[in-house]
Every structure is written in structure tokens, then in C-alpha cells.
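Just one protein chain is left out here, and the rest sit where they should.
Chain lettering (A, B and C) follows the sequence in which the chains are written, and residue indices restart at 1 in each chain.
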Amino acid sequence: MAESVNFSLLQATDSEIRDLIRACQSVKKEAYCVYSEFRVGAALLTEHDRHIITGCNVENASYGLTVCAERSAICSAVSRGYRKFPVIAVTSDVATRFCTPCGACRQFIAEFSPSGQVLLVKPGYQEEEYMTGTGIQIISVANLLPLGFTPNDLILAKSTL
Amino acid sequence: MAESVNFSLLQATDSEIRDLIRACQSVKKEAYCVYSEFRVGAALLTEHDRHIITGCNVENASYGLTVCAERSAICSAVSRGYRKFPVIAVTSDVATRFCTPCGACRQFIAEFSPSGQVLLVKPGYQEEEYMTGTGIQIISVANLLPLGFTPNDLILAKSTL
Amino acid sequence: MAESVNFSLLQATDSEIRDLIRACQSVKKEAYCVYSEFRVGAALLTEHDRHIITGCNVENASYGLTVCAERSAICSAVSRGYRKFPVIAVTSDVATRFCTPCGACRQFIAEFSPSGQVLLVKPGYQEEEYMTGTGIQIISVANLLPLGFTPNDLILAKSTL
Partner (left out) sequence: MAESVNFSLLQATDSEIRDLIRACQSVKKEAYCVYSEFRVGAALLTEHDRHIITGCNVENASYGLTVCAERSAICSAVSRGYRKFPVIAVTSDVATRFCTPCGACRQFIAEFSPSGQVLLVKPGYQEEEYMTGTGIQIISVANLLPLGFTPNDLILAKSTL
């Protein structure tokens, strides 16, 4: 992974990070994943009032309607009036590597937080590991979706028609 | 519309219905709909503890990632551990007819509440109209998704392979 | 199922129906369904030049990006310039009941063919059964998506803002 954990760059305080980690691990238990059996939990931080809002994956018999945990959390936050999320934490049951958001979620996150950060949390992560950082990883949204397709592209297209 | 409003069939009390109506109208204001300018608000009732959970539509520059209000509300509820929703109320800015959930939302609702009900609420609906019922309409999920594709279909297919 | 097979109502000739049945059964073999193992094939008829265009389901590790067979076939047809499809045939591996399109596909079909028909084909269907009709079923798009959310709703909403 290109970025090592550099806590000084994190757009959240130590205390917020700890809360985000606990929150994403906790909401993972609610995952509705009867088809994939792949549980995912996400927790985001709201920009101004520093609230934490969570979401799990919600699957569907018609697979294509499945909503990932990251998008689930963002929908919940947007419905409460939030629009900016400096950090979103994600955890799954994959223990042997850091499991990143899918491309759809990267695009969904970038709609609101193109300069935000994603905090990847391994399932076995324990609080005592926090300072060592072996169980967590930080990566910017910009690095997860380089050369991103943006809302601006829609405007640029219309201006040429 | 096939069904007239028959309050005796509603799977919610008068008071719950009034709360659902207010909740879906309120959350509509949070709609993130910069592409369609089509605001939608949804509010569902949880089965046992009778909580109301809301959601608005959340659009995306890549249109296909857009999440409707109904799915937004359900994701929020599932993330809090809920799985059954006897009634989900929906309102938009369409005043001249009752605007129904799209097919994707019907399938998403049916995953959790195949025997639930959808309460359609017109934008100008005022509380005093409640007893006359001209601004609201009730329709069952079963009637919105007849002969539904169900989780059971996936099992039936596997048993024959 | 509400409708019995009434061949006189079919918006296709006997010969076209036979071709649609064979085509949806054939394309089912191409299904990319490594996650669900649920194979589906779809074949549609184009309105004016009576071509048959097929599609199978295409799944994705991020379940939510999965495209059903019906939508796959329609995308293929639209990409070739077609916009109207009087009949779309669908078959899966579910033998014991007629497997219908999911809600998302109903909405996708209705965008182009609100007055079209869906032909459900059981997997074991053999040509000799054709006249008895026990292995096939016809249902209108309008009956699969009653009180449909339509493109017109978007226009009605804008007119009131």
C-alpha cells in the first residue's frame, strides 16, 4: 500500500479515530448479507459537528440492488442534512489484507468528500494496537479514485453541446 | 388507483400515520438531488418498537449510483438492526398524481416487507385533510410488485443445478 | 398467475415466439454468475425490423453492480439504436415456478416498453410443448409494474417547483 499510517495527516483527532474504529466494527454486526455472507461496517465523521454515523451492507435477492456499507452510511448522513465527511472508516471480515471500498463506493464517497480520507480497519483490530497502527491503514479518496469522474464533467459536456 | 384509502386496513395507528407523514415531508428537504432536482422523502415504521426512520434520495454524478429515498431509509434502518417495516411513507414534489416507488425500490422494500404497505403522500398534504384522505393513498407492497421475484427463487434455482 | 397464456394477445408471431424462446435459453449458457450461480437468459424482439437481441446476467464482486439478463439485453439493443421492444423473453434455472423479472428490471423495461409483454420460459421447456403452453407464461409489463413510476413523474415534479 502506497501510504503508511501517518497520524499527523489524519483529518480527525485520536479520539475521533478511536470512535470511528469502534463504530464501524459495531455496525458490522447488523450487516444484512444473506447472499454473500460478507459483512461490512462503515462509520463516517461529519465535518462541523463531528458526529459519527454508521452503515452496514444491505443485500438484495436481485444482487444489483445491493447497497454497500459505505453508501449506506452516507445515505444515512445525507438524510440528516450532512454533506461533508472528512473521514470514513470501513471494516470487513477480511483479516489477511486491507479490504478497500469498491469502485462504486469510491465514486459515491468522492461526490461528497473528494478530499476526504478512508480509514481501513482489520477485523481483529484491538484498541491496544492503535499506536502501532498495524491493524489500520489510511488512504485518501483522491488516491483511491485517481483522475476521478466528477460532477464537473457533466457540466463540461453540456457546455459543448 | 385500485385501492381506496381504507384506514381500517392500515398496519399503523392514526398517530403513527400522522408521524410518518410529517417525517417523510420533513426529510424531503434534505434531498441531495442536484442532477434531477426531484426531491423525495421516505419514512418507515419499525415493526416492534414503532420507531420512525427516514431517508431522502442521494444522487451521484454517475447517475447509476443514485439511491432513492425509500432505499436510503431502509439502509438506515437495517444498519440499526431493524428488519421489518409494516409501513413506509413516500412523498415527492409531484402534486397532480400519486408518485409511486420505482421498481428498484419495490424490490428493495419487498426483501424485508413483502406484506408491508406503502403510504403515498402528496406534497401539499395538510394535516386537516387527514380524515378526508384526499392527499394520501395506501397500497400494499404485494400489489406494487405482483408475482415478485423473491429470495426463494435463488434457492429454487440452486436446488435444480 | 393472473393471466393464462392467450396466444392471440401476443405481440409477436408464433415463429418469433419460438425464436425468442430458443434465444433466451441459449444465451443463459453465457451467464457470468460466479457469486449467485443463478443463470438467467433474456431475449427481446425489436419493434420494426423484428430482430432478436439477447443478454445474460453479469455479476460483480461488488454485488450492487450486477446487471440482470433483461437489462443486459436492453443495453445491447439500445446501443444498436433500438428503443421499442414488444416482447422480452426470460428464462432461469427455476423449474418449479415461473421466475419473473426483478423490480429493477421491470422499471428498466418500462422505460422503453410500458405496453410491452414479458414471456416467462421454464428451463425444461421443449418445443413440442409450445402449443400446450405449460412451460411458458405471458404477462404484460403494465401488470408487472402497476401504477408505475414513469419519466413523466420527473417532469410533473419540475413543473411545480
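General observations
Just so we're on the same page, contacts are C-beta pairs under 8 Å (C-beta built on N, C-alpha and C of every residue); 3 or more make two chains touch, one makes a residue touch a chain.
Since the structure is predicted, the reported quantities are computational estimates derived from the model, not experimental observations.
For the chain that is not shown, the touched chains among those present are A, B, C, taking the whole complex. Although one chain is not drawn, the whole complex shows that of B:53, B:89 or B:104 it is B:104 that touches it.
Contact with the omitted chain, checked across C:36, C:113 or C:150, is made by C:150. By the touch rule set out above, subunit A reaches the unshown chain at residues 1-2, 36-39, 92-108, 110, 123, 139, 143-149, 153-154, 156-158, 160-161. Against the chain not shown here, subunit C presents residues 27, 30, 32, 34-35, 54-56, 58, 60-62, 65, 67, 69, 71-76, 78-81, 83, 104, 107-108, 111, 149-151, 153-154. By the touch rule set out above, subunit B reaches the unshown chain at residues 35-36, 59, 61-68, 71, 102-105.
FYI, only the chains that are shown with their structure count from here on.
Remark: subunit A and subunit C have CA centroids separated by 36 Å (rounded to whole angstrom).
With each centre defined as the average position of its C-alpha atoms, the distance from subunit B to subunit C rounds to 26 Å. Centroids built from CA atoms put subunit B at 26 Å from subunit A. Along subunit C, residues 36, 102-105 each make contact with two or more other chains.
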